[in-house]
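I have placed the structure first, in the form of structure tokens, so that the comments after it can refer back to it.
Missing here is one protein chain; the remaining ones are kept as they sit in the complex.
Right after this comes chain A.
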Amino acid sequence: MEGVTAVFLVFWTLIFPSSSGKAWPTHTVCRDGNLEVFYQSCDPLQDFGFSIDQCSKHLKSNLNIRFGIILREDIKELFLDIALFTKGSSILNFSYPVCEEDLPKFSFCGRRKGEQIYYAGPINNLGLEIPEGEYQVLLELYNKNRATVACANATVVCS
């Protein structure tokens, strides 16, 4: 009988993660003295990889990032929504076009559903001094049909 229980337990642990709504692991973008950035994919279908080349509370302009993902949608048109919260209240919301039919800003614009993308390059951000505190950032990339391309729940801890 013991054997059955043991087998059952093993079996349960094997089945459980795939039958319940699984959450993707939390990854560290960077951890440096007084700044820590984590993210977790909020696309139920897949995880993605992301890192920033420098990590400092004095955020430099034109940062270089690395980004790896499998596209589940065509990205001839691609938009980024950012929502910034602290202590549960919203500070900032904005939307930014990354790829447009009449202005493909990046070389990966126009790539197709099913393609694997690796991007290492600049993102044209503004320089910024991050005030102390803990911030939640919701980032969403989507195409013209509002279909999710990538979704991230990020946490920024600045001390």
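Note that in this section a contact is a pair of C-beta atoms (placed from the backbone, for glycine too) under 8 Å apart; a residue touches a chain by one contact, two chains touch by 3 or more; residues count from 1.
As a convention for this text, contacts and distances are computed from a predicted model.
Undergrad: Which of "Trafficking protein particle complex subunit", "Light-independent protochlorophyllide reductase subunit B", "CD180 antigen" or "Origin recognition complex subunit 5" is the UniProt protein name of the chain not shown?
TA: Answer from the record: the omitted chain is "CD180 antigen".
Undergrad: Provide the residue numbers of chain A that touch the chain removed from this figure.
TA: Within chain A, the residues touching the omitted chain are 1, 3-4, 7-8, 11, 15, 18-19, 45, 70, 72, 102-107, 109-116, 119, 121-122, 124.
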